[in-house]
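Shown here: the complex without one of its protein chains, the others still in place.
The block that comes next holds subunit A.
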Amino acid sequence: MKTCLVVDDSKVIRKVARHILETLNFRVTEAGDGREALDSCLACAPDVVLLDWNMPVMSGMDFLRALRDSAIASRPKVVFCTTENGMAHIRAAIEAGADEYVMKPFDRETLESKLQIVGMA
């Protein structure tokens, strides 16, 4: 069973994502900001990270840069999941090392297809 870390400051979004991911047979862990997410990556080495952009403490982009620069042994796939849907944000995310990008709002089929693209579903 693969593990997905859902990083979002909205409990509602985390709950919705958890429900979808569990139906796709993922074990789900959660973090409310980028800092918590980095700690979680060290502790449980997720296979994939579903990542919000705008969060308190540490943003999704700062988390991604820190993750890619870190000595964390696992190299989780990172899928942004955000309302920042403009081309400039998407290009910046790819540049920073994001593997995929989900534009909110999303549904089960969209999330499943993106996870398939990164080889996780």
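The rule is simple: contacts are C-beta pairs under 8 Å (C-beta built on N, C-alpha and C of every residue); 3 or more make two chains touch, one makes a residue touch a chain; residues count from 1.
The rule is short, and it goes like this: contacts and distances are computed from a predicted model.
Taken from the listed names "succinate dehydrogenase", "Chemotaxis protein CheR", "ABC transporter permease" or "Na+/H+ antiporter subunit B", the protein name that UniProt assigns to the chain not shown is "Chemotaxis protein CheR". Shown as candidates are A:Asp33, A:Asp47, A:Glu84 or A:Glu100; the residue that touches the absent chain is A:Glu100. The omitted chain makes contact with just one of the residues A:Ile72, A:Ile90 or A:Ala121: A:Ile90. In the full complex, subunit A touches the hidden chain at residues 85-87, 90-91, 93-94, 98, 100-103, 106-107, 109-110, 113-114, 116-117.
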